[in-house]
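All protein chains but one are shown at their positions in the complex.
In order of appearance the chains are A and B, and numbering begins at 1 in each one.
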């Protein structure tokens, strides 16, 4: 199939429909409005249902209902809206239901701004809602990757019976790039959703969708079961890209659109004789810890480059385990890092360490 | 090596977003790497609008233009004030002189004054002023082929507005002539 030029948010909708998404519940918030707008236009043509909910809280609970009866369902929002959805997300994780949640991140805290940011890193990787749960969190860097990951997101959600979050930012949501909707064969073998609430027809015991366990022993057992699932994800769902790390003087860690800016900076640094490597986490959770093992001992430092105030540093330090100094360069509030700014920071670090 | 970084800027309604999209779309048709990044937010609603377009032989890294535009296509005065500084030395600055009396303040740029609104009015459709500017840009840079732009426009307009292709072709041609003469 030929490439088409699409806006990020619309490509998200198109990819979701192609991945079998039939239901979408959402609420308007900038900069992701083209997702629900696209879905309202296209889902009915594909035998699905779009519904604009009265709030983000209601939307995620509609997702909970739809997912519980076995549907492929999605919602999308942006940072403050995702904060509101946390209640539903923890219920969905607790009740072990699949769904895909798209977060087109904008600056915060509070109402923040509407320009691109990555300041939801902690919110999306640490749980966000109450209790011991994890989301599989995927952060594509361009529209083609976004489109390709969508099929994986839906399949992984069904496979693990767990919410999967796709994280973009205002830049990836609003920009246009060529995309190709190709067949993605995922690794997941999916089984029938025998747990879904489709009506007993008087032929089976009733199915219950629930996250309540009043007996502490049962709740602990449930948590062990969830943890086992998260361990499986850690073993099987780590995704990252690593460029020029093995002989790097310095390694930059960046995800999503920021990684693209970092690539420009790395090219400039190369011209100036500095070998900078890139580790690009594609799965923010599970974080690609093992990617750091390829970094040589001689590497001077690792730099977290973010559109947030150092939220990824903790994970990088855990992955580094004291082997290298960890530094930070970031912009926030909707300000976008520039290649020049990154280059200057790297030179400052290299000068200081030498 | 092709590595175009173009800012298209003007009032909302002047078609600056479409202009940028057509460059990207035409680049994609020609198998080049492209990106289109709009400004968004309140400024879209009647204020200034702008987009950053990249067309390259190599994969696009950052889709953001900071101070490294190879060309700026400027449709109104506020955009001139905002973006003149963002063009690299030796780059192109295309100014819609129908609406902007002010001259460029830098002397290290190739500056072209195109009376886009007058030309579009001559053609009988003021809305083609963006295509006049686009024609000037294509003539100067040859970044993408005019035919690619027109086939992109055909897809964008759809069958219902296919009759507008001819006037747009003419607008592009007139824009090209405007910078040839200067």
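To be clear about the criterion, contacts are C-beta pairs under 8 Å (C-beta built on N, C-alpha and C of every residue); 3 or more make two chains touch, one makes a residue touch a chain.
Everything that follows uses one rule, which is that contacts and distances are computed from a predicted model.
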| item | value |
| --- | --- |
| Per UniProt record, name of the chain withheld from view ["ABC transporter ATP-binding protein", "2-oxoglutarate oxidoreductase", "Transport permease protein" or "4Fe-4S ferredoxin"] | "2-oxoglutarate oxidoreductase" |
| Missing chain: touched chains present in the view | A |
| Contact residue for the chain not shown (choose from A:4, A:184, A:209 or A:243) | A:209 |
| Of A:61, A:125, A:242 or A:320, the one touching the omitted chain in the full complex | A:61 |
| Residues of chain A (touch criterion as defined above) contacting the omitted chain | 22-23, 25, 49, 51, 53-55, 57-59, 61-71, 73, 87-88, 91, 95, 197-203, 206-212, 214 |
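Simple rule for what comes next: only the chains that are shown with their structure count from here on.
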| item | value |
| --- | --- |
| Centre-to-centre distance between chain B and chain A (centres being mean Cα positions), rounded to whole Å | 34 |
| Touching residues (chain side chain B, partner chain A) in the complex | 21, 24-25, 28, 34-38, 40-41, 60-64, 66 |
| Contacting residues of chain A [partner chain B, same complex] | 3, 5, 30-31, 114-115, 170-171, 174-178, 257, 260-261, 263-264, 267, 336, 338-340 |
